[in-house]
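Heads up, one of the protein chains got dropped from this complex, but the rest are sitting where they should.
Going by the order they are written in, the chains are A, B, C and D; count residues from 1 in each one.
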Amino acid sequence: MGDLLWILVSAMVVNNFTLFYFLGLCPFMGVSARVDTALRMGAANIFVLILTSLCAWFLNTFILPYAPFLRLISFIVVIASLVQIVEMVIKKVSPALFRQMGIYLPLITTNCAILGLAIFQTNRGYGFLQGMAFAVGAGLGLTLALVLMASIRENTELADIPEVAKGTALIFIIAGSLSLAFMGFAGMLSAT
Amino acid sequence: MTPARLLVTASPHLGGADSTPTIMWSVVGSLVPVVAVATYYFGPSALLVIAAASAGGVLTETWFGPKGALRDGSAAITGILLGLTLPAGLPLWMAFVGGVFGIGFGKLVFGGLGQNIFNPALLGRAFLQSAFPVAMTTWPTAAPHWSDLRGDNLAIPLMSPEVVDAMTGATPLGLMKFEQIGTQVSALIMGSVGGSLGETSALVVLGCGAYLAARKHLNWRIPASIFATVAVLSGSLHLLDAARYPGAMFMLFSGGLMLGAIYMATDMVTSPVTNKGCWVFGFGIGFLVVVIRLWGGLAEGVMYGILLMNALVPFINRATQPRVFGTDTKQVVT
Amino acid sequence: MARASGAVQLAGGVHPPELKALTEAVQIRRMPFPDEIVLPLRQHAGKPAMVIVRKGNRVERGDKIAEADGFVSSPIHASASGTITDISLWPHPDGSYAEAVRIAVEPFSAQAARPRLVPDWRGLSPEQIIQAIQDAGVVGLGGAAFPTHVKLSPPKEKPIDTIVLNGCECEPYLTTDHRTMVEYPERVHLGLRIMMRCIGVTRAIVGIERNKPDAIAAITATVPGDLDVTVQPVTVKYPQGAEKMLIDTLLGRRVPSGKLPMDVGVIVQNVASVATIAEVFESGLPLIERIVTVTGRGVKNPANLIVPVGTKLRDLLNACGGVTEDAYEIVFGGPMMGTAQANLDVPLLKGTTGVVVLTEADCKSKDTHPCIRCGHCLDACPVFLNPQLLGRLAMVARYEEMEANHLMDCMLCGCCSFACPSNIPLSQLFALAKNALRTRQAA
Amino acid sequence: MSDAHAGSGKGSPPPPARAEARSLRLLGTLAGGGLVAGLILVFVYEATQPTIRAYKAEVLRQAIYEVLKAPDRYDTLFVYDGRLTLELPDGVDSDDVERVYLGYVEREPVGFAIAAGKPGFQDIIRIIFGYDAATNTILGMKVLESKETPGLGDKIEKDMAFVTQFDGAQPELIGVKRGKGTGDSDEIDMITGATISSRTVIQIINEALERLGPMLETYGEVAKR
Partner (left out) sequence: MRETTPQQDLLRGIWRENPVLIQMLGLCPALAVTNTVANSIAMGLATFFVLCGSSVLVSLLKRFIPHEVRISTYILIIASFVTVADMTLEALVPVIHKALGAFIPLIVVNCMILGRQEAFAAKRSVGRSLLDAAGTGVGFIIALLMLGAVREVIGYGTFLGISLFGPSYEPWVVMILPPGGFLTLGFLLLGLNWVRRHREKRATLGEWPEGVRKEEAA
């Protein structure tokens, strides 16, 4: 149990996907302009991450031992089709949710956080529950980083940012500062 | 009889007593006793480190900041506060780098005073902490003579300091976390312990804070809620397992909590604008401090607690917007 | 009944220095008639009056010279006997030029009004009383100059149960209402009685700030036995005298955003205006003179004067011994919401509560600094806006977002600007934004 | 939008009658492409795998030799069913079973090499250490994997003063502040400023020995002389 909690906390804050592994930077730059879109993107991410973790575990346990060279290809194919299926299901089941979340799903396909999760999970040999904890932690971490970034960016919109710092330069400096602040979580729950 | 010239401005024509420079310089003034105590304990090293950090901040503001920005005193505050969070033996060039980073990346890229998200002093310190982890956790002990330097302050820029092991000790929090050795609360209050320059004078800091709060130059709600949260959380944990978790007084008076709660967290620019938000902000800092100190890998969490909550401030501001007069009424309009 | 009998305080607001000592004990006296009177046709909220005299006409004191143009308008009367020398544009206290009637006052005139019939209000129907009040050109004397007869004619579907008399006078320096209450308490009560009769209300509350104990005593001592009038002392804070704040303090009712006091069954009237209603039915004279506080460290003999409406600022200052060497800024109204004057020829209007002559040391510093998000403006705002956010939005001209953040609830009381340590002219920015929005909506 | 067909000169959309043929072609292309890609991958996999495996084995061998102080040879033992065994029963995948390595010098067992891990300051720290069961002595310690802070936490692998302390230390190990120890053989001086990382290493050893506990008490029957 402590093991699972550590995996979750570690993926969420100690080794935050965005701020420590630089995964999912595209949505971090792209959809972090408004807090509500950031929240929705985060929710969509958590959802897909959990499904991915499930699929990766399935592939790793039952298929890939026989064809290890297909690992990457099978991951990417599964993720792409997964997102497609999820999109279709949501569209059918809840058109309202689809309108809110739908447009982010295709973006997620090429989001390295998803593939990264599958690969990290494989490299570390996580089992089913560990994989779930990892996925939830990673998803929450991504959402946290996205929402923090979005609320900060909304705030800086009204500031007189110097010309040279406008745009991406400032975003990276904010991200760097956030990353510095997240260093405070290093060692969380590990050695006692 | 007719006045030679008349001023025509928009109303109101009266102004409150405080102006931004007044507030800033009074904060600078209130730091004088803190710096004095630091100098008493750490000798000339204290003054040198604070001066180097301030020089870094002030020079960056002069070179890259808007014209006349120095007069508002905010760069000086950042520099002095940064200096107070550093160990006495830190090479001066590192303190200078911290000041440059704090003002440059923590403030000027956001457009200068009032626009930054993170407390510049703490951002500078967080940078130093990550850049030079060894030097930043080398805590000098008392020197044989007051006038001795407490470490290799004068290390050549970019070069490593020479550390004499015998001259270094540990902070009370470090002792508690890594060696399970407690420190007397009386020693904490008197300041006769190791730590950064501003950590050793909790009572003086508290007094200066009271002065600033009385002059309304800081929002008392922030330190109050930080203290309350830390006291209640650590107090109840202490009741659960006294062997594992230190008591509330120890948590309150050890480390940078006093300095952080009174001078860093209350930085107006990087704290919430609403009073309700200030309570939330203080609670968050207190919570993070306890979590990082007790379950994290670091001995001290005040800096990170404040920086993390700084990042949340825009969100808190949004969530605690006051309800406009007449929009919350349940009265039936007849 | 009042919500509480003890100290009731408004949330928000500021404590500017009171500075009333200069004139609060100075007895009201009459100012000598000046040589010229200038009567702008726009002196009240609503449509300007329509002039009915010609150049060269001779008018007696109290003669109507301009007719109300519609319901929300008010007539204007000559405040001195003399000859109309010109009808042209003249500097207006709001900083613009406005159509005005200039009257050369007859020297050595007795300045007696034409003999007129004074109707006994007891015999009049409410409609007739209201008509009489409109004919007398009575407007609110608290500053906004809203025509009183409009206020006294609430629509049927909005029943009124309470009249609130506003004796707060929370603006620093001003003592007009204060002296009125001390010297003419009976007149206040008579006006109140007429109003209650007119609207058919049985209950009234007089709210007076605690820093005027003599006014509280005078008004309390003279409450007529047959009227349900409560005198409620309130804490000293600006803007306690704002209608919505006062209703909240006295009755615990909050006027919904965008609504009027009558929507919560209340009519608020300033004590000086009420006294004027009484005067109309005592003497038959219309509103042609008012009490003005001339004060500030920049004026030689601060005083509370009865001044003919239309007196030029220059004449008024001369009547008070002139200004001192270091006079720096002259404000019509209180220093929190009043307008600074650039021209000594501007006339006093019906709504001019006072003239404050400030020296440089009294004035707000002109240096502005960046906003440091101290949040003092949020604490100060009596309607709980977020002036800090609004100010940032105003700087980048995002007016629609300002509106979404309730800009229209701002009453420009100036508390945020007063509290701002960086001297950001918030209230001025909001005034501009409100105007821009109004213009856009009109277009 | 210019698509792939525009490039091939057939801009107009295919008529519906050809739809079936098209989807057949579609499938065919994908299947063909997949086949070719698969073949290439299998080829490269077969070509590289021996080298990769050999390298991994060599890394492990070196680590074992280092922590067991250069034994003549070593056996791989599986931790299965509460004991150490050389052979796994049929049907048990050897990849899923924890292993320890038993080293010999001149046919005499000298110690176990045990790999284990635990979350450190930043992420999981994995180490391997040699343990002589006969004398209850650590023979050596080597960090296999760590992401600890460069210049601070990574001293657990780079600071030889720290690493060599484990040679000859007697568990259960106790971490002490440098210079504060009594000189007993169960004490390990921790790295100043990297207490968590150093303590994690000590804990990994203590916990691994506790977990494997009785299995390691003697060399027992698994030791073939």
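A few notes on this one:
Quick note on the criterion: a contact is a pair of C-beta atoms (placed from the backbone, for glycine too) under 8 Å apart; a residue touches a chain by one contact, two chains touch by 3 or more.
The shown structure was predicted, so the numbers you read here are calculated from the model rather than taken from an experiment.
Across the complete structure, the visible chains that the omitted chain touches are A, B, D. Between the chain not shown and the residues D:Arg22, D:Arg83, D:Arg107 or D:Arg178, the one that touches is D:Arg22. Among B:Phe42, B:Phe110 or B:Phe127, only B:Phe127 touches the chain left out of the display. Note on the undisplayed chain: of the listed residues A:Phe20, A:Tyr104 or A:Phe185, the one touching it is A:Phe20.
Of the listed positions A:Gly116, A:Gly141 or A:Gly187, the one in contact with the omitted chain in the full complex is A:Gly116.
If you put the missing chain back, the residues of chain D touching it would be 2-8, 22, 25-26, 29-30, 33-34, 37, 40-41, 44-45, 47-49, 51-52, 55, 59, 149-152. The set of chain A residues touching the chain not shown comprises 19-23, 25-26, 29, 69, 71-73, 76-77, 80, 110-112, 115-116, 119-120, 123, 163-173, 175-177, 179-180, 183. The chain not shown here touches chain B at positions 91, 94, 105, 109, 127, 130-133, 135, 155, 158-161.
The rule we apply is simple: only the chains that are shown with their structure count from here on.
Averaging the CA coordinates per chain and comparing them to the mean over all protein CA atoms picks out B as nearest.
Interface comparison, B-D versus A-D: the higher number of contacting C-beta pairs is recorded for A-D.
Distance between chain centres (mean CA atoms), chain B to chain D: 44 Å. Separation between the centroids of chain A and chain D, computed from CA atoms only, is 27 Å. The distance from the centre of chain A to the centre of chain C, each centre being the mean of the chain's C-alpha atoms, comes to 61 Å. Multi-chain contact residues, meaning those touching two or more other chains, occur in chain B at positions 112, 115, 297, 317. Shared contact sites, meaning residues of chain C that touch two or more other chains, fall at 389. Chain pairs recorded as touching, per the definition above, are A-B, A-C, A-D, B-C, B-D. In the complex of the two chains, the chain B residues touching chain C come out as 1-3, 6-16, 18-23, 72, 74, 112-115, 219, 268-275, 278, 317, 321-329, 331, 333-334. Within the complex, the chain C residues that touch chain A are 389, 392-393, 395-396. Touching chain A in their complex are the following residues of chain D: 37-38, 41-42, 44-45, 118-124, 149, 196, 199-200, 203.
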